[in-house]
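Just one protein chain is left out here, and the rest sit where they should.
Labels run A and B following the written order; every chain starts at residue 1.
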Amino acid sequence: MDINSPDFIARSKSALNDANLQTALQNLKAGFPSKRRKAMERMPEFDAMRDQAVVIKDKVIENLDFYLETFENKVHASGGHVHWAQTSDEACQTIVDICRSVNAKTVTKGKSMVTEEINLNEFLEKHNITPIETDLGEYILQLRGDHPSHIIAPAIHLNLPQVSDIFAEKHNLPRKEDPAELMQEARDIMRDHFIAADVGITGANFFVAETGSTMIVTNEGNGDLTQTLPKVHIVVTSIEKCVPTLEDLSLFMRLLSRSATGQESAVYNTLSSGPRQTGDQDGPEQFHVVLVDNGRSDMVGDEQQDMLRCIRCSACMNHCPVYSQIGGHAYGWVYPGPMGSVLTPKMIGIDQAGHLPNASTFCGKCEAVCPVRIPLPKLMRTWRERQFEQNLGSAANRWGIRFWSAMVKRPKLYHAMTRFTMPLMKLWAGKKNRLHSLPIGRGWTLWRDLPAPEGKTFMQQWQAQTKQPKQHTDKEMQP
Amino acid sequence: MSRSPYLQPSKNTLTQPKVALFVTCLADAMRPSVAFATVKLLQAAGCVVQVPASQTCCGQPAFNSGDRNNTRLIAQQTMAALEGYDYVVGPSGSCIGMLHQYPELFDETSKDFQTAQKLARQAYEITSFLVDVMDFKLAPNDTKAQVTYHDSCAGLRELDIHRQPRQLLAQMPNIELKEMQEADTCCGFGGTFCIKYPDISNRMVEHKADNANASQVQLLVGGDLGCLMNMAGKLKRQGSNLQTRHIVELLADALDLPALGEAHNTELRSASINLAYEG
Partner (left out) sequence: MSQARQQILARIRSGLKRGPLSPHQQTTLQQQLESPKRTLQPARAKVTGQATIDDFKAMALESAAELIQLDSLDQLPAQLAALMQQANISQQPLVLADESNLRSLNWASAGINTELRVAQNGDAISLTNSLCGVAETGTLVLHSSPNSPTSLNFLPDIHCLVLQQTNIVAGYEDAWDKVRDGAKSGAIPRTVNFITGPSRSADLEQTLRMGAHGPKRLVVFLL
């Protein structure tokens, strides 16, 4: 995916003015949070399970080398292959090499954010291999040359007429408006692709060290047709998606579906282990797992390590008051919302993604709903700290804060300054008792008034009241 | 933004607890009546209140801007100013929440860390202090109004403030609390966020204003001046009649001054709700 994060302000502005997008975001806000809440109410152990999930994930990270090696051994034992890739390019090259080895012309793809991260489709096309997205939302986006705006509902920013339009244009079939008919059309067209594909590429929601297996979680069944029908199945996963055992996997299956869409369970939770076995009539002849690092091993032992617990459920962005105003494209890259604000600077650099960890009020709703209790505001703050140290971002803001800090560290000077400026502000506000415009911090009065100060500061009044002559008695401390 | 591990309220057993008022920079500069109302409530609860003179700011602006060095220095200064009391109480979940984060600023083996932990355990937002620690009963108060309450984010998520302000409002017989939609959704203030990302912030406060107006009350109250000024500023720019006050103004019967950003004061005492303006 192209990097557009530096344009955050312009993109978020246009998002705020995009009526179609705003309607779509209203639907998201009305849907996912209440569904999640209902699912939580039906499973009273939910919070305790979150605590357990943190324990498991932290243990995996602390022993990640062991679990990766164990996983690799198990995959080999089942007849599969494991490839390690430090960078996007390494991962893409590995995948192209596998495709070339079987003369692949087309590959079907299950939904995978990691493949967006490594820009796989572009790389495949450059090497004359045609990728076909099979998840309905991703397919619609692919037809439009568009990109996901949400990590589990990628086409959430689109409305029905836009889907009708693109299907009519690209499928060369009469335009349909009924969603059931649109879905049938997609189903029919995709079936040919599923059957014809030489290679199927999926992501992995989890991979299991105990058995050398990968799991995909879908509602459509596209991932299953992708991982069953072609001769080769390639799983592209990032290194931290590991869980130790099938028992641990069960816990995460329960947390993921409820945190993501509020479903009791996704329709298809599918475990893949190696290639087809002796006697199997279908299933791939080859099973490959590409383990993608892309900056994650750097985060182990780092102050942002907790981010590696993420199970990509999307609860954070579904509940984020900022995301629900601007949508995912404003963030300018693969991962939007709170989790995107922590990950994106890591992957594309804080110089490019500088706005993301700053465009947050730290309201904390994300952390409150995260199934693995990632302290997202704190992690965003660590990016702000790095920016401050490296003199990145707005110089005006930095100097403003330095000025403020310099003042408040000098109480006498600070109190004198407020004693001086507040009456002026009150005067300026006049009878209306509020200010319509300000010379600094114009962002405030652009959209709202500023209530005027009372005039005298509290410290000023308090000190006046408690300045009693020494003859007075114990009323001194109480005005 | 998670629940402070130092929040362990227990009932006060001291006869005349010595309380340091943490004024907060916004109350000090913009709305002293909030601080005075807080003092009044604390005294009514039986506390001896002092106002350490060298306090200025909790350091949150520096903290959230990534200036950890200055945050530490400000924290050290604040801790020194607030030393030697039974409790530290302030009219802001956000500022008191910041005091609860002081320990994180220091190495766990340092003395500052110990001091910070001690302070965090003593530091309370006013409504939480009155209810959870002092078991306070409000003096009889015939103020009459329909109000709605905005749950400020930091207070809610760091300090568990939700039940306490409502409990106190419930003690006022002529106050009717009508909950608005999304009372606990962020108002869009976020410190420098509203200056740096004004369009997004505006959209958020527009939603908040819509919800507040839709609750059809006379008064919007909350516990944090940042949020309150943000919401009041928007409401007044929109020309809404809805008035905004800090909850302590209501609880302490400190209604002499007009509500935030209002030109006039509104009588909240007559038998019928009267929005006619007084002189």
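Following the convention adopted for this analysis, a residue touches a chain if its C-beta (ideal position, glycine included) is under 8 Å from a C-beta of that chain, and two chains touch if they have at least 3 such contacts.
Bear in mind that the values here come from a model prediction, so they are computed numbers and not experimental data.
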Contact set (omitted chain vs shown chains) is A
From the listed residues A:Met253, A:Val334 or A:Met422, report the one that touches the chain absent from this view.
A:Met253
Residue among A:Asn4, A:Thr228, A:Ser394 or A:Gln465 that touches the chain left out of view
A:Thr228
Hidden-chain contact residue, picked from the options A:Met1, A:Leu271 or A:Leu392:
A:Leu271
Given A:Leu21, A:Ile132, A:Val163 or A:Met459, the residue that touches the chain left out of view is A:Val163
Counting contacts across the full complex, list the positions on subunit A that touch the omitted chain.
24, 27-28, 31, 43-46, 48-49, 52, 56, 62-70, 77-78, 83-86, 90, 94, 134-137, 140, 153-156, 159-160, 163, 179-180, 182-184, 186-187, 190-192, 194-195, 209-211, 213, 219-222, 224-225, 227-229, 239, 244-251, 253-254, 261, 264-283, 291, 293, 297-302, 305
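Convention: only the chains that are shown with their structure count from here on.
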What residues on subunit B touch subunit A, complex-wise?
1-2, 23, 25, 27-33, 35-36, 43, 48-51, 53-57, 59, 61-68, 70, 73-74, 77, 81, 153-154, 157-158, 185-186, 188-205, 229-230, 232-234, 236-237, 257-258, 260-263
Of all residues in subunit A, which touch subunit B in the complex?
9, 12-13, 16, 321-322, 325-326, 358-365, 367-368, 373, 375-378, 381, 383-389, 394, 397-398, 400-402, 404-405, 407-409, 411, 414-415, 418, 422, 431-434, 441-444, 446-454, 456-459, 461-463, 466, 477-478
